[in-house]
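All protein chains but one are shown in place.
After this line comes chain A, so read on.
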Amino acid sequence: MIEIEGLTKTFGSFQAVKGIDLTIAKGCVFGFVGPNGAGKSTTMSILATLAAPTSGTVKVGGFDVTQHPKEVRKRIGYMPDFFGVYDQFKTIEYLHFYGASYGIPKAEREELIPQLLELVNLSDKKDAYVDTLSRGMKQRLCLARCLVHDPDLLILDEPASGLDPRARIEMREILKELKAMGKTIIISSHILPELAEMVDEIGVIEHGSMVARGNISDIQSKLRVKRVLYVRLLDRLDEAESFLRDQPLVGRLLRDEQGIHVHYEGQDEEQAALLMGLISSGYRVVSFSEAQTNLEDVFLEITKGGENVV
């Protein structure tokens, strides 16, 4: 669905994108991750035909964005990180306007728009003026706008930014539905855990370069992110902490009321030996488990100074 080869984008002397190569298959949900200013939005605006690449080729659905922008626009639904709405429009008029702008006949729009409002849970707000909607509602309205011409590809730049937790959950549920509908989605975020449930692949971009790409577990294993073990004990937590500190391959220790988080650099063999050591030393271990490394750990690990280029 998306083919990007050697994409660069320069603004004056600043190089925002430095030779990105990326292929995203149809139906894939791709999480585009990186700190602010890394080049995510620039890449997305090039995909949306809003900026011209300095060099390289970018194709959407087989159409080059520089040679067939109109064909590309038919196939994409773009939601920028910051967007405005026409405040004087009613919700339903807003969608009719964009529907008409995509050349959808009025009769078709009359059928389609109530369905879209239903999808984004705004049916009861169809006659409300857009400026009376909350930020989360506007975000959902914008998503409905993206879908009005039934595009194959959705380009969503930070769709959950500025939303409260409830609105984030609602947005995530809608995106899951869209994924189930078979849409190809490229979604950017700097809050990775939110994407974890729905993305098939992630690409991490930093300083304009793609520093990691693949599915999340692949990236985790490639980066050899430290294990974090959680040891829960019945008693003698202070003694257990000093015992663990003296063990090889043990890094930082973090205590809570019932147990200890152990940053551990060893592999399975060493990990089993550590557990046996604890038990043979008489510590009453209730549980000894490997805490799941979350996406934020991965993200921080990848982007710490751009050292771990995969």
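Quick note on the criterion: contacts are C-beta pairs under 8 Å (C-beta built on N, C-alpha and C of every residue); 3 or more make two chains touch, one makes a residue touch a chain; residues count from 1.
Everything that follows uses one rule, which is that contacts and distances are computed from a predicted model.
Asker: Please identify the absent chain by the protein name in its UniProt record; candidates are "FMNH2-dependent monooxygenase", "L-lactate dehydrogenase complex protein LldF", "ATP synthase subunit a" or "ABC transporter permease".
Answerer: "ABC transporter permease"
Asker: Among A:M1, A:V33 or A:I76, which residue is in touch with the absent chain?
Answerer: Counting the whole complex, the residue in contact with the absent chain is A:I76.
Asker: Sort through A:H68, A:R172 or A:H263 and give me the one touching the missing partner chain.
Answerer: Within the whole complex, the residue contacting the unshown chain is A:H68.
Asker: Can you list, in ascending order, the chain A residues touching the missing chain?
Answerer: With respect to the unshown chain, the touching residues of chain A are 45, 48-52, 64, 66-71, 73-74, 76, 78, 80, 82-86, 88-89, 93, 97-98, 100-103, 106, 142, 145, 149.
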